[in-house]
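One structure, as structure tokens, below. Some questions next.
Every protein chain except one is present and positioned as in the full complex.
Showing chain A:
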């Protein structure tokens, strides 16, 4: 019987504690306001400070409501580590001190976490629920505390990834929110097009009036156009590739140290660089297509927006008129009472009954406007693609540039490989064979005079020959592993997995053999990735999945390590990319802090359906 009064007391305590959340919300709003004025240092700490209240709530709920709620946050970002020269690096930016980097990481850790977003919702809503809790406990007894535990778990507990099972109401909500989003995307595209127009006018003026200095402005406007390309892809799924030709390489001086452009010699490289960039920008057709697109996008996007946005907005205005303005205007003799309805083309409604009759009409208009929104947004992006995507010619030009690059890389890599083999043979096997030959000579000399010593030497020679074989075996493995030529990729990867110190699982199969070069490339990529997982990732288990679909070999290597791998950092990963480049392969690495690290290797290739 003591349970009931105790739970009432606890409910009151939770209610009191819950109300404090609004203080957190206030603090966060203040910090956000400061962020908007440029004082960025407050939002992160405010969010992290509010986590303490959530943690305390979880603790109380665990003690009183019987709901153990684990912490939902992502793991803390790692401490920045200096590079060898003492600088701290993030991407391509170097920092002298660690504090800024540490602060940035913590800021992103706090703001990027989906759990933070839920926590904000909880801070807004929970005080209301917490205030209702004592009433509920008085009415329903300690059971209400358990409900509160579930409520808290819903907001403050970790969420499983993946979409939850959705019911019919959810599906309707999803449809509406999806279409509303598309409406937003339509407007967003228009806004981007307006910005693009702004950045089109300037380059045109400069290209006509101040031709020599136009290049930097054109390049700046490209970033705006690229934003439009990217967001069009993100919002509507219409992928628009970048069409620009690769930047010119730096000028190379003549033997006398001067730079030559045509018949003119320059002492400093700046002028040749400027000239080269200007030619690069003005000779690229994409520049002119960008400008044309900048002029055309705004009117076309506007036209494509009219059907969806105006109809939806019209329906929305109707609803507003029926249920907000009509009651306000009623009784007063203002113009609103009749003019509002005639203005938006609805028969005048003065009674609630009229309003009820007209409501479905307004709703139908809203829905009717929403229906084509997604399709229209996609048409906007398609129109943008007409001018912004690479033409066949520029695609070819890009391809040639890429091939040139990968060919150079491949031949450089191959030359380096041959040099390594030569060095290994020279320093290892050759030297050992010379030593063995010398020892055999000594054996020959000693065999009659001192058979015991000769025998000892012969044993040494045998040991040396064994070591030489071991060394050769390692060398061969590095050139082309025997198990790969004997069994093909899948079994070679299995052999790698067995040799790895990690618990490694290999899934998938290939219905035939790959071409040898692709096979070796894929093998060495997996070998490198496994080695990385063992070395840096602190992983315990690794899974490797292989598949070949539609002429594309895909290998996914996932480990459960601590994540945070940066593709820019590792030379090994650069090596993989270089090797893959020669086959038009692709490498993609996702490694959020806290893991898991997932590396995907894709190589377009043909399978030889020879059963092996």
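Following the convention adopted for this analysis, a residue touches a chain if its C-beta (ideal position, glycine included) is under 8 Å from a C-beta of that chain, and two chains touch if they have at least 3 such contacts; residues count from 1.
Definition applied: contacts and distances are computed from a predicted model.
**Student:** From the names "Zn-ribbon domain-containing OB-fold protein", "Thiolase family protein", "Response regulator" or "FMN-binding protein", which one matches the UniProt record for the unseen chain?
**Tutor:** In UniProt, the chain excluded from the picture bears the name "Response regulator".
**Student:** Consider the whole complex, including the chain that is not shown, and state which of A:113, A:491 or A:608 touches that chain.
**Tutor:** A:491
**Student:** Thinking of the whole complex, not just what is shown, which of A:111, A:465, A:509 or A:590 touches the missing chain?
**Tutor:** Per the contact definition at the top, the residue touching the missing chain is A:465.
**Student:** Given the contact definition stated above, which residue among A:260, A:320, A:500 or A:600 touches the chain not shown here?
**Tutor:** Considering the complete complex, A:500 is the one touching the chain left out.
**Student:** Please output the residues of chain A touching the missing chain, sorted low to high.
**Tutor:** 462, 465-466, 469-470, 473, 476-477, 482-483, 485-487, 491, 494-495, 498-503, 612
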